[in-house]
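With one protein chain removed, the remaining protein chains of the complex are shown where they sit.
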């Protein structure tokens, strides 16, 4: 079954958790919650704008986590935090991971902590019961890829393209080869992210990997003022495309269920 | 008898020779005719402006000399050309001096040709029957002063002040000492010029020397639009002041009549 | 000031906090640098460029009038005389040579005051490369002269409109652009920040300032002082004196004093002292000097400061403006607003226990002030 992980900037609007629930209703397998950072180095204009909007609203890590705690009873799918190193290390990764876990978050993606810098954070995450999901890029060499596959938890995030986040006209040509290479070195699901903009592109990515992360395409709609209902429809479109792929290629590859990201 | 040499920028107005005749009627002993130069280094704002106005009218040395020839029959006093080196040397000083003489001019003052650079011009002037009048300054050392006194013709021009031409509130303190020093080294009349602005100042200068040159004070009036009649009155005022000095000090000093500057 | 650890650390600071997409490029640069630095041919090329092209060694000027006024012996290391008008050229020539060795055809740079951008545009012209320079909109407005210079040199200057519209955001944009162009482009980073090996590489390329100064000073000065934005001119200067008992003083802008007012954090690929809030959101710096208007500081400075080998001070905008005027009228040297921070500290400290009468001070004048005339226009008379 192809996984669909839509992304949502924490605190982007006052009612932001309604989008989270809408994603869930539309069939998301997990949701990535962006903890906005002032200097999001790997993000293109849309996510930058989404982060800025949230920060200008005055949200903090605390306020976002509190919002999540408030809707906790309604959330049945895993939540994954996505943020940058400085927020993680501010009070130490141990404290940070415990705070995430306390709010019901079970995964963490930190794009500016490559595997070489991940040691202490890995330990902290493990201790707190958080999966530290590592990223691989098209330029990652085989030995590094193997190490990333080995050390990642939950899934491996395949960065589809040599670029920042942001919508694109087509799935990057680098996406499928990277997913293929990753699948050779890891048993973990391989989710493809960065620039997947349409259900068609999601389907194409899902054919190469085990699922997708959708971010800028959704955040653009939120920034434009689309409602949670609108986003539900949007995510449902991606869901349908992935389900279609599942039908095409019944059980392309068996892999162990890990950490419950696909309930 | 104290000499009065008023100055007039050649070609400053279309009817400029009317000012010349007015000067004569008012009792000028000689008139200095400025041949306007584009870069009058020793002139202050008034004479610069007068020169500019004439040049903008399109006057040339030829046109000025032709105007003089046209009124020649009415001119009974000596005319002295005052101009800068570049006009004098343009076609050679010989040609230049002959042209002056041909227009009835009998003297020449060139403030940027000091005695050291005067050799060829002196010869040319002498050959053409023109008196080359040399200038002395308050800073001129005794030996140079003696040389200037010896080589000057017609009179010696005592530059009253360490400054350019232009009106001043009072006769410079340097004027009288310079005139006195000059009288010790030359038999020629010593005329004081630069900055003599009022009949009172002219009288003060005349007490120290043998006469005065009046320039900026008159040219300012012409630039302001004063008529030849106005200027006649103006010059008459200076004349009266000098005549008064003559009365005070009947024959202060005898000197040979030279070149007929006092007819 | 030796090499960092293999992980690019100076004590607890430094490292390589970059997206996986950039890790191979950083590693390749590190390898190229290690190889080049061990290659006499590289040093020969670099030395030739420094001498024949950039006008090195730069002069050491005794500031006789100020020295007499202040009761100290003040010596100015004149990076303002280097080609393009600041120390930034030292770094860029070395990086361009490295980029050439690595087969790169393009330089990407961030710039604040525009001096690093101009230096990069200059090296790109010289080496026949393309240059793309990211510059905050606010800095574009206040350093217009340098924008013209970059464009005249053929560089593309891309205005950055995000965040504080200054150096911090220009750096983000440059790194983003590098991700997308990492095959052809070398990221020509302008100071001793960024991911390993930049802080080390840039310091080694700026070491020439300190080494020349050391050779030019008859005796070791009591105090060595330089302004600190990212900290490259200071690092290069300190490198010549760290093994002496000279006191090393870095002067930060009061509104961008990461060392003085910051706390440990990770931005722009490295761990160092950062101006940030309780969550770790990076604060906007605020300085009249675009080159110091930055909330971070190079990791080696954080290390030197933490261990006490170097000390850091701050001066405010008003002191800086006064220092530019004072230096101009005392010595006939118009320095950059950035450099004036070091001068301002000397003016304030001379005769106090921080800089006792009779001290000898070596001050690196990192650049010239032509670029700042608009900002200074109000100060004249």
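Going by the order they are written in, the chains are A, B and C; count residues from 1 in each one.
Just so it is clear, contacts are C-beta pairs under 8 Å (C-beta built on N, C-alpha and C of every residue); 3 or more make two chains touch, one makes a residue touch a chain.
All values derive from a computational prediction rather than experimental measurement.
In the full assembly, the chain not pictured is in contact with B, C, by the touch criterion defined above. Of the candidate positions C:21, C:86 or C:122, contact with the unshown chain belongs to C:122. If you put the hidden chain back, the residue from B:148, B:179 or B:196 that touches it is B:148. Only one residue in the set B:74, B:90 or B:180 touches the chain that does not appear here, and it is B:90.
Within the complete assembly, C:328 is the residue of C:102, C:220 or C:328 that touches the hidden chain. Set against the missing chain, the residues B:17, B:164, B:197 or B:216 yield one that touches it, B:164. For subunit C, the residues touching the absent chain in the complete assembly are 51-55, 58-62, 65, 78, 81-83, 85, 121-126, 128, 145, 148-149, 151-154, 324-325, 328-334, 369-371, 373, 376-377, 379-381. Panel shows subunit B; residues 37-42, 44, 48, 52, 55, 60-61, 84-90, 111-117, 134-141, 144, 148, 159, 162-164 of it touch the chain omitted from the view.
The working rule: only the chains that are shown with their structure count from here on.
Work out the mean CA point of subunit A and of subunit B, and you get 97 Å between them.
Between the CA-based centres of subunit A and subunit C the separation comes to 37 Å, rounded to the whole angstrom.
Those residues of subunit B in touch with two or more other chains do not exist in this structure.
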